[in-house]
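Everything on this sheet refers to the single structure shown next.
Only a single protein chain was left out; the remaining protein chains are all shown in position.
Up next is subunit A:
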Amino acid sequence: MLILILTATVAASIPLVYAALGELVVEKSGVLNLGVEGMMVIGAVCAFMVAAETGLLWLAVLAGAVAGALMALIFAVLTLSLMANQVASGLALTIFGVGLSAFIGQAYTSVALDGLKGLSLPWLSSLPVVGKLLFSYDILAYGALLAFFGVSLFLYRSRAGLILRAVGESPHSAHALGYPVIRIRYFAVLFGGAMAGLGGAYLSVVYTPLWAENMTAGRGWIALALVVFATWRPGRVLLGALLFGGATIAQFHVQGLGVEIPSQFLTMLPYLATIVVLVIISRDANVIRLNAPASLGQVYHDDVH
(Lines give C-alpha, C1' and ligand atoms only; values in the text may rest on other atoms or scores of the structure.)
Protein backbone atom coordinates (compact mmCIF):
# COMPACT_ATOMS: atom_id res chain seq x y z
CA MET A 1 0.00 0.00 0.00
CA LEU A 2 2.73 2.44 0.98
CA ILE A 3 4.51 1.70 -2.28
CA LEU A 4 1.34 2.42 -4.21
CA ILE A 5 0.97 5.75 -2.43
CA LEU A 6 4.59 6.61 -3.13
CA THR A 7 4.41 5.77 -6.82
CA ALA A 8 1.19 7.77 -7.15
CA THR A 9 2.94 10.67 -5.40
CA VAL A 10 5.80 10.59 -7.86
CA ALA A 11 3.39 10.56 -10.80
CA ALA A 12 1.44 13.51 -9.39
CA SER A 13 4.61 15.53 -8.89
CA ILE A 14 6.03 15.13 -12.41
CA PRO A 15 4.12 17.99 -14.08
CA LEU A 16 5.03 20.22 -11.13
CA VAL A 17 8.72 19.32 -11.45
CA TYR A 18 8.80 20.24 -15.13
CA ALA A 19 6.92 23.49 -14.83
CA ALA A 20 8.67 24.62 -11.64
CA LEU A 21 12.18 23.84 -12.89
CA GLY A 22 11.43 25.83 -16.03
CA GLU A 23 10.12 28.77 -14.03
CA LEU A 24 13.12 28.53 -11.73
CA VAL A 25 15.49 29.13 -14.62
CA VAL A 26 13.32 32.00 -15.86
CA GLU A 27 13.30 33.65 -12.45
CA LYS A 28 17.02 33.06 -11.99
CA SER A 29 17.52 35.20 -15.08
CA GLY A 30 15.55 37.95 -13.38
CA VAL A 31 12.26 37.53 -15.23
CA LEU A 32 8.99 36.77 -13.45
CA ASN A 33 6.63 34.90 -15.78
CA LEU A 34 3.26 34.38 -14.13
CA GLY A 35 1.95 32.72 -17.27
CA VAL A 36 2.96 29.18 -16.28
CA GLU A 37 -0.64 28.00 -16.09
CA GLY A 38 -1.36 29.37 -19.55
CA MET A 39 1.74 27.80 -21.09
CA MET A 40 0.99 24.49 -19.41
CA VAL A 41 -2.57 24.32 -20.63
CA ILE A 42 -1.53 25.21 -24.18
CA GLY A 43 1.16 22.52 -23.98
CA ALA A 44 -1.49 20.07 -22.81
CA VAL A 45 -3.95 20.81 -25.60
CA CYS A 46 -1.34 20.84 -28.37
CA ALA A 47 0.23 17.60 -27.18
CA PHE A 48 -3.18 16.00 -27.02
CA MET A 49 -4.18 17.19 -30.48
CA VAL A 50 -0.97 15.84 -31.99
CA ALA A 51 -1.36 12.55 -30.14
CA ALA A 52 -4.96 12.20 -31.30
CA GLU A 53 -4.12 13.01 -34.92
CA THR A 54 -0.89 11.10 -35.37
CA GLY A 55 -0.84 8.56 -32.57
CA LEU A 56 2.84 9.38 -32.08
CA LEU A 57 3.33 10.12 -28.41
CA TRP A 58 6.91 11.34 -28.71
CA LEU A 59 5.78 13.84 -31.34
CA ALA A 60 2.94 14.87 -29.03
CA VAL A 61 5.31 15.54 -26.16
CA LEU A 62 7.57 17.51 -28.48
CA ALA A 63 4.58 19.51 -29.71
CA GLY A 64 3.65 20.30 -26.12
CA ALA A 65 7.11 21.68 -25.44
CA VAL A 66 7.18 23.70 -28.66
CA ALA A 67 3.72 25.12 -27.99
CA GLY A 68 4.76 26.12 -24.47
CA ALA A 69 7.86 27.79 -25.88
CA LEU A 70 5.79 29.69 -28.45
CA MET A 71 3.55 30.99 -25.69
CA ALA A 72 6.66 32.02 -23.79
CA LEU A 73 7.89 33.79 -26.93
CA ILE A 74 4.81 36.04 -26.83
CA PHE A 75 5.64 36.87 -23.24
CA ALA A 76 9.31 37.45 -24.08
CA VAL A 77 8.55 39.83 -26.93
CA LEU A 78 6.12 41.76 -24.75
CA THR A 79 8.32 42.09 -21.69
CA LEU A 80 11.88 41.93 -23.02
CA SER A 81 11.60 43.72 -26.33
CA LEU A 82 8.57 45.94 -25.76
CA MET A 83 9.31 46.52 -22.05
CA ALA A 84 5.80 45.65 -20.90
CA ASN A 85 5.18 45.02 -17.23
CA GLN A 86 6.07 41.40 -16.46
CA VAL A 87 3.39 40.77 -13.88
CA ALA A 88 0.56 42.03 -16.05
CA SER A 89 1.90 40.27 -19.15
CA GLY A 90 2.25 37.00 -17.29
CA LEU A 91 -1.31 37.17 -15.98
CA ALA A 92 -2.56 38.03 -19.44
CA LEU A 93 -0.67 35.04 -20.81
CA THR A 94 -2.46 32.74 -18.38
CA ILE A 95 -5.90 34.13 -19.18
CA PHE A 96 -5.10 33.98 -22.89
CA GLY A 97 -3.74 30.44 -22.68
CA VAL A 98 -6.75 29.08 -20.82
CA GLY A 99 -9.13 30.66 -23.33
CA LEU A 100 -7.16 29.75 -26.44
CA SER A 101 -6.70 26.15 -25.36
CA ALA A 102 -10.44 25.79 -24.77
CA PHE A 103 -11.06 27.23 -28.21
CA ILE A 104 -8.65 25.12 -30.24
CA GLY A 105 -9.31 22.01 -28.16
CA GLN A 106 -13.10 22.10 -28.61
CA ALA A 107 -13.18 19.26 -31.13
CA TYR A 108 -10.97 17.07 -28.96
CA THR A 109 -12.93 16.99 -25.72
CA SER A 110 -14.43 13.62 -26.64
CA VAL A 111 -11.43 11.83 -28.07
CA ALA A 112 -10.18 8.77 -26.22
CA LEU A 113 -6.45 8.17 -26.23
CA ASP A 114 -4.16 5.35 -25.24
CA GLY A 115 -1.70 7.12 -22.97
CA LEU A 116 1.98 6.49 -22.51
CA LYS A 117 2.53 3.33 -20.49
CA GLY A 118 5.07 2.79 -17.74
CA LEU A 119 8.38 1.26 -18.70
CA SER A 120 8.98 -2.36 -18.13
CA LEU A 121 12.72 -2.82 -17.91
CA PRO A 122 14.15 -6.32 -18.43
CA TRP A 123 14.62 -7.41 -14.85
CA LEU A 124 14.73 -4.16 -12.90
CA SER A 125 10.97 -3.58 -13.04
CA SER A 126 10.20 -6.99 -11.63
CA LEU A 127 12.38 -6.57 -8.55
CA PRO A 128 10.34 -6.66 -5.35
CA VAL A 129 9.54 -3.23 -3.87
CA VAL A 130 12.42 -1.43 -5.58
CA GLY A 131 11.19 -2.45 -9.02
CA LYS A 132 7.81 -0.87 -8.50
CA LEU A 133 9.15 2.11 -6.61
CA LEU A 134 12.00 3.05 -8.94
CA PHE A 135 11.63 1.34 -12.29
CA SER A 136 7.94 1.37 -13.16
CA TYR A 137 7.34 4.89 -14.47
CA ASP A 138 6.93 6.22 -17.94
CA ILE A 139 9.82 7.81 -19.76
CA LEU A 140 8.71 11.37 -18.97
CA ALA A 141 9.06 10.69 -15.27
CA TYR A 142 12.72 9.83 -15.75
CA GLY A 143 12.95 12.83 -18.02
CA ALA A 144 11.91 15.01 -15.09
CA LEU A 145 14.74 13.62 -12.99
CA LEU A 146 17.14 14.20 -15.85
CA ALA A 147 15.86 17.76 -16.16
CA PHE A 148 16.53 18.28 -12.46
CA PHE A 149 20.16 17.17 -12.79
CA GLY A 150 20.51 19.18 -15.99
CA VAL A 151 19.18 22.38 -14.44
CA SER A 152 21.24 21.94 -11.25
CA LEU A 153 24.45 21.35 -13.14
CA PHE A 154 23.72 24.16 -15.54
CA LEU A 155 22.97 26.73 -12.86
CA TYR A 156 25.73 25.91 -10.40
CA ARG A 157 28.42 24.05 -12.33
CA SER A 158 28.58 25.75 -15.69
CA ARG A 159 29.84 29.08 -16.91
CA ALA A 160 26.63 29.69 -18.84
CA GLY A 161 24.65 29.14 -15.67
CA LEU A 162 26.84 31.57 -13.80
CA ILE A 163 26.24 34.20 -16.47
CA LEU A 164 22.49 33.56 -16.33
CA ARG A 165 22.49 34.04 -12.59
CA ALA A 166 24.57 37.17 -12.94
CA VAL A 167 22.01 38.54 -15.37
CA GLY A 168 19.31 37.82 -12.79
CA GLU A 169 21.26 39.48 -9.98
CA SER A 170 22.37 42.58 -11.80
CA PRO A 171 21.54 42.94 -15.46
CA HIS A 172 23.35 46.27 -15.63
CA SER A 173 26.64 44.82 -14.41
CA ALA A 174 26.25 41.87 -16.74
CA HIS A 175 25.61 44.23 -19.59
CA ALA A 176 28.65 46.30 -18.63
CA LEU A 177 30.72 43.12 -18.78
CA GLY A 178 29.51 42.59 -22.32
CA TYR A 179 26.87 39.89 -21.87
CA PRO A 180 23.76 40.11 -24.06
CA VAL A 181 21.24 40.41 -21.24
CA ILE A 182 18.12 40.48 -23.38
CA ARG A 183 19.19 37.51 -25.47
CA ILE A 184 20.04 35.44 -22.41
CA ARG A 185 16.67 36.25 -20.88
CA TYR A 186 14.96 35.28 -24.13
CA PHE A 187 16.55 31.84 -23.93
CA ALA A 188 15.60 31.46 -20.29
CA VAL A 189 11.98 32.43 -20.93
CA LEU A 190 11.72 30.08 -23.92
CA PHE A 191 13.20 27.26 -21.87
CA GLY A 192 10.67 27.95 -19.12
CA GLY A 193 7.85 27.83 -21.65
CA ALA A 194 9.05 24.54 -23.12
CA MET A 195 9.26 23.01 -19.65
CA ALA A 196 5.76 24.23 -18.74
CA GLY A 197 4.55 22.81 -22.04
CA LEU A 198 6.15 19.47 -21.15
CA GLY A 199 4.36 19.50 -17.81
CA GLY A 200 1.09 20.13 -19.62
CA ALA A 201 1.84 17.41 -22.16
CA TYR A 202 2.48 14.99 -19.33
CA LEU A 203 -1.00 15.74 -17.95
CA SER A 204 -2.89 15.29 -21.20
CA VAL A 205 -1.10 12.32 -22.76
CA VAL A 206 0.22 10.40 -19.77
CA TYR A 207 -1.46 11.25 -16.50
CA THR A 208 -5.09 11.52 -17.57
CA PRO A 209 -4.99 10.74 -21.27
CA LEU A 210 -7.81 13.07 -22.25
CA TRP A 211 -8.35 16.70 -23.06
CA ALA A 212 -10.71 18.76 -20.98
CA GLU A 213 -11.03 22.49 -20.82
CA ASN A 214 -8.84 23.98 -18.11
CA MET A 215 -7.49 20.55 -17.25
CA THR A 216 -4.33 21.87 -15.62
CA ALA A 217 -6.67 23.07 -12.85
CA GLY A 218 -4.23 25.42 -11.13
CA ARG A 219 -1.12 23.24 -11.32
CA GLY A 220 0.72 26.09 -13.03
CA TRP A 221 0.06 28.28 -10.02
CA ILE A 222 1.27 25.52 -7.71
CA ALA A 223 4.46 25.35 -9.78
CA LEU A 224 4.93 29.09 -9.32
CA ALA A 225 4.36 28.79 -5.60
CA LEU A 226 6.78 25.89 -5.57
CA VAL A 227 9.64 28.06 -6.86
CA VAL A 228 9.15 30.44 -3.96
CA PHE A 229 8.63 27.54 -1.57
CA ALA A 230 11.97 26.14 -2.75
CA THR A 231 13.63 29.53 -2.27
CA TRP A 232 14.92 29.27 -5.84
CA ARG A 233 16.92 26.05 -5.29
CA PRO A 234 16.48 23.12 -7.75
CA GLY A 235 16.89 20.45 -5.06
CA ARG A 236 14.15 21.97 -2.98
CA VAL A 237 11.96 22.25 -6.06
CA LEU A 238 12.21 18.49 -6.48
CA LEU A 239 11.52 17.89 -2.81
CA GLY A 240 8.70 20.41 -2.75
CA ALA A 241 7.07 18.87 -5.83
CA LEU A 242 7.06 15.48 -4.12
CA LEU A 243 5.64 17.09 -1.00
CA PHE A 244 2.91 18.93 -2.91
CA GLY A 245 2.16 15.87 -5.03
CA GLY A 246 2.11 13.76 -1.88
CA ALA A 247 -0.35 16.08 -0.19
CA THR A 248 -2.81 15.61 -3.08
CA ILE A 249 -2.45 11.84 -3.13
CA ALA A 250 -2.46 11.50 0.64
CA GLN A 251 -5.79 13.26 0.96
CA PHE A 252 -7.50 10.68 -1.25
CA HIS A 253 -5.96 7.77 0.60
CA VAL A 254 -6.79 9.30 3.95
CA GLN A 255 -10.41 9.65 2.85
CA GLY A 256 -10.53 6.12 1.49
CA LEU A 257 -9.27 4.85 4.81
CA GLY A 258 -11.97 6.78 6.59
CA VAL A 259 -9.70 9.04 8.63
CA GLU A 260 -11.49 12.14 9.86
CA ILE A 261 -9.57 15.03 8.34
CA PRO A 262 -11.61 17.40 6.19
CA SER A 263 -10.50 16.91 2.59
CA GLN A 264 -10.64 20.66 2.02
CA PHE A 265 -8.00 21.11 4.68
CA LEU A 266 -5.61 18.78 2.90
CA THR A 267 -6.33 20.48 -0.41
CA MET A 268 -5.16 23.81 0.94
CA LEU A 269 -2.02 22.43 2.61
CA PRO A 270 0.40 23.10 -0.27
CA TYR A 271 -0.68 26.74 -0.43
CA LEU A 272 -0.52 27.09 3.31
CA ALA A 273 3.01 25.67 3.26
CA THR A 274 4.00 28.20 0.61
CA ILE A 275 2.66 31.09 2.65
CA VAL A 276 4.50 29.85 5.73
CA VAL A 277 7.76 29.60 3.79
CA LEU A 278 7.19 33.05 2.31
CA VAL A 279 6.67 34.49 5.76
CA ILE A 280 9.75 32.76 7.14
CA ILE A 281 12.08 33.82 4.37
CA SER A 282 10.67 37.33 4.30
CA ARG A 283 11.59 37.80 7.96
CA ASP A 284 15.23 37.21 7.21
CA ALA A 285 16.56 39.65 4.68
CA ASN A 286 19.74 37.62 4.26
CA VAL A 287 17.90 34.57 3.07
CA ILE A 288 16.15 36.61 0.43
CA ARG A 289 19.35 38.27 -0.63
CA LEU A 290 21.09 34.91 -0.90
CA ASN A 291 18.45 33.14 -2.94
CA ALA A 292 16.00 35.40 -4.70
CA PRO A 293 17.36 36.92 -7.89
CA ALA A 294 17.87 40.60 -7.09
CA SER A 295 16.40 41.96 -10.30
CA LEU A 296 13.38 39.65 -10.33
CA GLY A 297 10.44 41.16 -12.14
CA GLN A 298 12.10 44.46 -13.00
CA VAL A 299 11.98 45.80 -16.51
CA TYR A 300 15.45 46.07 -17.98
CA HIS A 301 16.58 48.15 -20.89
CA ASP A 302 20.08 48.14 -22.34
CA ASP A 303 20.16 51.93 -22.52
CA VAL A 304 19.17 52.56 -18.94
CA HIS A 305 22.17 52.80 -16.68
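Here are a few things to note about the model shown:
Rule of thumb we're sticking to: contacts are C-beta pairs under 8 Å (C-beta built on N, C-alpha and C of every residue); 3 or more make two chains touch, one makes a residue touch a chain; residues count from 1.
Throughout what follows, contacts and distances are computed from a predicted model.
When the listed names "Pyridine nucleotide-disulfide oxidoreductase", "BMP family ABC transporter substrate-binding protein", "Sodium:solute symporter" or "Glycine cleavage system H protein" are checked against UniProt, the chain not shown comes out as "BMP family ABC transporter substrate-binding protein".
Annotation: of A:54, A:106 or A:173, A:106 touches the absent chain (contact as defined above).
Hidden from this view is one chain, which touches subunit A at 1, 4-5, 8, 12, 32, 34, 85, 87-88, 91-92, 95, 102, 106, 109-110, 112, 115, 203, 207-210, 212-213, 215-217, 219, 248-249, 252-253, 255-260, 262-264, 267, 297.
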